[in-house]
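All protein chains but one are shown in place.
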């Protein structure tokens, strides 16, 4: 599917994403980093680590979901007003293949932005000895939150 | 909803769950522990930690999902044959409230066991100053895998 | 899971549900009827019909989903203000068994009501020669809509 070019309502969208990302303790814990920020699209990267693995040594699905959910959330956040916070209402993830690889790339993409509700999609790729493979797909629903200190980003 | 008593096909189900859980590096990383194992039902507990937080200091939704997905997966695993592995096909999580608390309890429950496909549900609770609150619900679909070394538990 | 007693904000909740249900052409087309309306809980019933079947003669999953989604939507609607409309943001359905039976009962239940977003769960049962069997589970997210003529119920 082709996605339209989205217009951000706040020019400072990239700085907002970077600032919020930096305040998430868990992103440092799992070694995730921002690899791309465009209006309606965010890429997060992650390296394999023993402390993030499941029982067969692959990256744990929970870590795939954590990074992919963040990519989707920040993709939506790029299109929100400067003073908005973002909440994930729900997401669904399909795990297509074991997360076998040395590096992982998570792409979050806005499908439909809205004043209150924004719908996004995510794709997770494993990079295993130079080859990239689709390992998970996500659909996530976000809420724009205004005027609440506890969810300000 | 009431759930029926399920009969395990393998008497050693609890030991199998404990063994598999111990081999998951990520469970140690996030400080999760097994708090209950019955046929068709598994409870996982988790404590808040700065390194597991999101930008407002609450437990990151990804950590809630990681522990809850594990509870659902192991709930299904209790009813599988001794030589089976378990894969999560997909899950959906609804985040009902911020994960604000000192401790967290994740309950995974089998709704319908199957030869190939098992459907489970999960509930995540935050314990905040002694009060327990429902913060997330999950529905997860599992696959029983036989005869594959790479997904043996 | 136990559900709390919810307090409706509008005493006329049952009449609102009945009125909205009656305006849905599709409910007459598929022969669905309201079988129970309580605060936070709605039951819809449906009979098997050849014109609602899939290729093996069972009730089509789409009809199960249509009636179950309505039960969930109206369950949420019982707790909304008198002038609100309800929109389904998304739902997920797990099909546990073929919809084999003469009658079907769909139960929608609010898990967490909210000012803007309400989360519900649904259960679909087939009644086959007097025995009731769980055939599908749903989780559905609703939005309360105020001040929009096109989604007023």
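Points worth noting:
A, B and C label the chains in the order they appear, each numbered from 1.
The criterion applied here is as follows: contacts are C-beta pairs under 8 Å (C-beta built on N, C-alpha and C of every residue); 3 or more make two chains touch, one makes a residue touch a chain.
Because the structure is a prediction, the values reported are computed rather than measured.
Set against the missing chain, the residues C:37, C:79, C:93 or C:124 yield one that touches it, C:93. Across the interface with the omitted chain, chain B contributes residues 89-90, 92, 116-117, 119, 139, 141, 143. Remark: the residues of chain A touching the chain excluded from display are 1, 92, 94, 96-97, 111-112, 119, 121, 123, 134, 137, 139, 141.
In the full complex, chain C contacts the hidden chain through residues 20, 23-26, 28-29, 50-56, 60-63, 65-67, 69-70, 87-95, 98, 150-153.
One rule holds for everything that comes next: only the chains that are shown with their structure count from here on.
Taken as a contact graph, the chains are fully connected, with every chain touching every other chain. Of all residue numbers used where chain B meets chain C, over half belong to both copies. The two sides are thus made of the same residues. Rounded to a whole number, the gap between the C-alpha centres of chain A and chain B is 22 angstrom. Separation between the centroids of chain A and chain C, computed from CA atoms only, is 32 Å. Looking at chain A, residues 89-90, 92 sit in touch with two or more other chains.
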